[in-house]
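Heads up, one of the protein chains got dropped from this complex, but the rest are sitting where they should.
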Amino acid sequence: MQKKTFHHGIHPPEHKHFTETKKLEPLPAPDKVFIPLHQHFGAPAKPLVKKGDEVLLGQKIGKSPVLFSASVHSSVSGKVLSVDGYAHPLGKPVTTVTVSNDGEDRLAPETQGHENPFSLSAEDIRARVKEAGIVGLGGAAFPAAVKLNPPKDKAVDTVIINGCECEPMLTADHRIMLEYPDDVIQGAELVRIATGAQRIIVGIEDNKLDVYKQLRQRDYAFPVEISLLKTKYPQGAEKNLIAALLKREVPRGGLPFDVGVVVQNVGTAKAVWDAVAHGKPLYERALTVSGSGIAEPKNLMVRIGTPFQAVIDHCGGLKEQSNLVVMGGPMMGLTQWTTQVPVIKGTSGILVWSEEKPAREYNCIGCARCVGHCPMGLVPTQLMKFIKYDALADAESAGILDCVECGSCQYSCPARIPLVHWLRLGKNKIISEKRKKSA
Amino acid sequence: MNLLMMFVAAIFVQNYVLYYFLGICPFLGVSKKIDSAVSMGMAVTFVMTITAVVSWMINHWILIPYKLDYLQIVAFILVIASLVQLVEMFIRKISPPLYQALGIYLPLITTNCAIMGLALLASLKNFSFLETVIYGTGSGLGFTLAIVLMAGIREQLDLADVPEPLKGAGIALIVAGIMALAFTGFSGMIN
Amino acid sequence: MSTKSLSAEYLKGLWDENPVFRQLLGMCPVLAVTNAVINGIAMGLAASFVLILSSVVVASIKKLIPTQVRIASYIVVIATFVTVADRFMAAYFPPISKALGPYIPLIVVNCIILGRQEAFSSRNSVGRSFIDALGMSTGFVLALLVLSSIREILGAGTFLGMQVMGSWFKPWIIMILPAGAFITLGILLGIALLVEQKTRERRAS
Amino acid sequence: MDVLLPILTMAVLGFLFSVGLAVAYQKLKVEEDPRMVAVSESLPQANCGACGYSGCRAFAEKVIKGDAPANGCPVGGSETAARIADILGVEAGEMVRRVARLHCRGDREAAKNRGRYLGLTTCYASHLVGGNKQCSYGCLGFGDCVRVCLFDALHMDENGLPVVNEDNCTACGMCVDACPRNLFELHPIDQNVLVYCRSLDRGPAAKKACKNACIACGICSRACPEGIEIKDNLAIIRDYKKIEPEQIPALEKCPTDSIGRFHKSDEG
Partner (left out) sequence: MTDTGFLLRSSPHLKARDSVPKIMYAVVISLMPAMAASFYFFRLKALAVYLICLAGCLATEAVFLRVRKKPMSSLWDGSAVITALLLAMTLPPDLSWDIVLIGSVIAIALGKQVFGGLGNNIFNPALVGRAFLQVAFPVAMTTWSPPATLVIDTVTYATPLGNLKFQGALAQGTLTPLSDLFWGNTGGCLGETSSLALLLGAAFLLFRKTIDWRIPAGAILALGAFTGIFWLTSPQEYASPLFHFLAGGFILGAFFMAPDMVTSPITPTGAWIYASGIGLMVGLIRLFGGFPEGVMFSILFMNTFVPIINRYTRPRILGQRRGT
């Protein structure tokens, strides 16, 4: 069996055994949900409800004002307690709709499915996806409707369904593929119809052989290719996945559209199917709760807006001395300062563990491991020095804006230099300076 | 072969900067960025080659026949001053950014001892015309090599934690010293 | 126009505006001829001779020179004095002249000398220019003396040719070679900056 | 003959070279505005970019073209402005001296930390991971502003807040740009009433994170309705000129000390 993969990258310990075999179980909706109006890449949604309003499950409570945005829906039925700033996993408080749950899950009337989704036009599929507020569920939370709408001059020939789940510890995508294979594949077909592509490729890493075998054995009514990939991080990063599967390179600063590809995460594919076939907006998602700080690691279906604390309590609570709470995977996840933050559309996992005092940082000794591992072909240590000594122009010409912050460099750095933090700092400084200049 | 050897020797073995200590001012002053170092090196190489030619002609056609060799210093410096001024005007015309980058060092090529040194050494060593030209170009390239390498190192040292008092000229001189050590490897290769 | 007192005019050349350690000018001879103290002193005196006389001449004829050709004129003045110095050395001190090789004629392109004409003599009175040139010369000679002493003592174990280190001492040949010159001067510059920093801090506190 | 020959030689050589140079000078002439030199010389040469151009030389070019005002260099102040105006023969325009001021009182005592921050010790870096303090709007305390100040006008006090030395401040705006949370603003030096908070959190949340946070209670806006308003859970000085001196003691009744005179000792 030929296993495909990309150049460079790393293979950190997977730690997936905690939850690999745990079935996805639904988490009961909590008494109160906190639904931020900004859970996606792009502009925040505008509130449609006010304090005291009654809302139904799946009712739209935030409307996307522009193209690059996504609508937000209520994940319970009940009464709006407030529309105000509230803690958010991305750090800064965000306008949040707090709804008290009446426990009845009364469905909003607009959640209507379609009997034969495959007969829908591309236009209709896009409209339904947009209406359902679907964003990329891999973590970046890019509005899915935008991805389904390739520019006129760029023909899309391939839809890639990203089943890599290359982040260690996370297993939610694995479980989705195992438990809802039809939903995923049918969702992929809808994506294919919407983008006008000819074929679907599902990329699966070889640490999920059970999924691979299961999907290989099925018959498909449309052109689906199941492709096995060598387990490596960051295979799930769009550009690397395209390189691994198709040997095509997305040009610098470009999008997968430029090489005729659309990439969707398996969870997103399922959400597309749910939205189009069942009229279900994106008000819950699958996530992995794991790490040595969690008493009973699990895979859960969680309503958007559920506080982390409620999720963790369901998994037996925090172990004592846990001092690190991460939203997302261990390679790219964000640390949280409080467990009061709500689950959002981009929450692929909640990881908790404890850590000792960090090891001492040394000067860069030029071992070049970061260079050897960078999946984008950058020279992270050089970039770090440019940022450290304020040579932003040099950093830019050396390609810092191509950095995807995957963390491969920092993972492999024997001097324990916080390379990603430096690079993020540099990218942000350069981008904000550019913005200032163009303004 | 002899000419080739001479050429190589002028670049590596008897490098103007690292062996004769000529042209230290621009070597320290214009070696902060690789780009300007390359331009400076090119300008110097150009001026050196022409100086070699013109000074040879003046020396062999005017000064020596008329036994005026005590006028060497004055005559050479005149040649150099005029040439440099020409080059300066030229660069200013064709590339203002380059002119800005080389800044005050362009006029300083006049007082760049490498160029005066070339004229004097070439006459001291009694080179033939062709030898003088080769020697001039080689020496210029040797200077360029030294200054470009130095600029590369200094760009890297800008990103290093060099002790405060040594920053700038201090560390540059120490680097030059170690470079001179490394270049001793070539000694004895060409006599 | 300088308005310093005359003694300050002289003293600034010794440290505050020392041509070698503070202004990094005239490095080529500083590096090239300091392998022995005698060479250093000879070079220092020759350069001082040229500097002082050129300064006086330039200061006295400054009004006659049109600005466009001033540099060229200075150079001619300097070149004349250098030729005199060169011939003089060759005639009376042939061994030293031989040891210094082309570096005596090269005084003509020494940045210190041209620099002082441009920065000082062309704007100040003859007397002031003389004092300034004297100060700069002293500073230059001092710098040469320091460097050549270090290099000769470590490199040969001698000072002005006299044995100063005991017989146990193994001379560091590197010190009389180019590499030693660069490294020693680099370290001296570092020390000079450090001293400068400390005095500034002390003055500030 | 012995004397004539050298003189002749040098004369001929000198003549040839000067002719060559003169011709070249005509062919390769580049005009430079003499005012350029004059303006450049009167600028402070700090190349700080406070004027909005990339350094003193760029500013000088713009001024001469008339694209920038003569008083466009905040660092040089009115003296430089007058000199430039003199060179260009225009009116300098009135310059009120401005200084940078920090809109936060969340020092180490007042503002609570979020947790143990382990990243790079700069404000910007900390801001990227959400900051080290519970307040998402306040000073992070790593002194990015102090590091960019070219004029030695900022230092961190013992409680981890930057302090502006107004004598040295030139209103160049480097600190304004450096602060990832935009806590600095340039104010006329005589404006002494400020709101020392930028938190948009609701009162209880803001108070919990920092005891000097504005809780939008409205005491100040009631004391001075024309000059101060409450917007997005925060008091804002809408128009400083409308704050009458006799109103100041009333608005200084602020329960969290988040609005008031710049120097408490100022009277009236």
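Letters A, B, C and D name the chains as they come in the text, with residue numbers starting at 1 for each one.
By definition in this document, a residue touches a chain if its C-beta (ideal position, glycine included) is under 8 Å from a C-beta of that chain, and two chains touch if they have at least 3 such contacts.
What you are looking at is a predicted structure, and each value in this text was computed from that prediction instead of being measured.
Visitor: Which of the displayed chains are touched by the chain that has been omitted?
Guide: Visible chains that the missing one touches: A, B, C, D.
Visitor: Of D:129, D:154, D:195 or D:243, which one is in contact with the hidden chain?
Guide: D:129
Visitor: Where the complex has a chain not shown, which of B:42, B:57, B:98 or B:181 is the residue touching it?
Guide: Considering the complete complex, B:181 is the one touching the chain left out.
Visitor: Out of D:17, D:117, D:137 or D:184, which residue would touch the omitted chain in the full complex?
Guide: That would be D:117, which touches the missing chain.
Visitor: Suppose we count only contacts with the excluded chain; which residues of subunit A make the list?
Guide: Contacting residues on subunit A, toward the hidden partner: 10, 12-13, 168, 239-240, 243, 249-252, 254, 323-326, 328, 330-338, 351, 355, 359-360, 362-368, 371-372, 375-379, 381-382, 398-399, 402, 405-407, 410-416, 418, 420-421, 424.
Visitor: For subunit D, which positions touch the chain that isn't shown here?
Guide: Those residues of subunit D that touch the unshown chain are 113-119, 125, 128-130, 132.
Visitor: Write the list of subunit B residues that the hidden chain touches.
Guide: 34, 148-149, 152-153, 155-157, 160-163, 166, 171, 174-175, 177-179, 181-189
The rule we apply is simple: only the chains that are shown with their structure count from here on.
Visitor: Return the distance between the CA-based centres of subunit A and subunit D, expressed in whole Å.
Guide: 40
Visitor: If you average the CA atoms of subunit A and of subunit C, how far apart do the two points sit, in angstrom?
Guide: Roughly 69 Å, centre to centre.
Visitor: Two or more other chains in contact with one residue: find those residues in subunit C.
Guide: Residues of subunit C never touch two or more of the other chains.
Visitor: Residues of subunit B touching subunit A in their complex?
Guide: 158-159, 161
Visitor: Write out the stretch or stretches of subunit A touching subunit D in their complex.
Guide: Residues 84-85, 90-93, 323, 334-335, 337-338, 358, 418, 421-422, 424-425, 428-429, 436 of subunit A touch subunit D in their complex.
Visitor: In the complex of these two chains, what residues of subunit B are touching subunit D?
Guide: Those residues of subunit B that touch subunit D are 58, 62-63, 66, 68, 71, 74-75, 78-79, 81-82, 85-86, 89-90, 92-93, 96.
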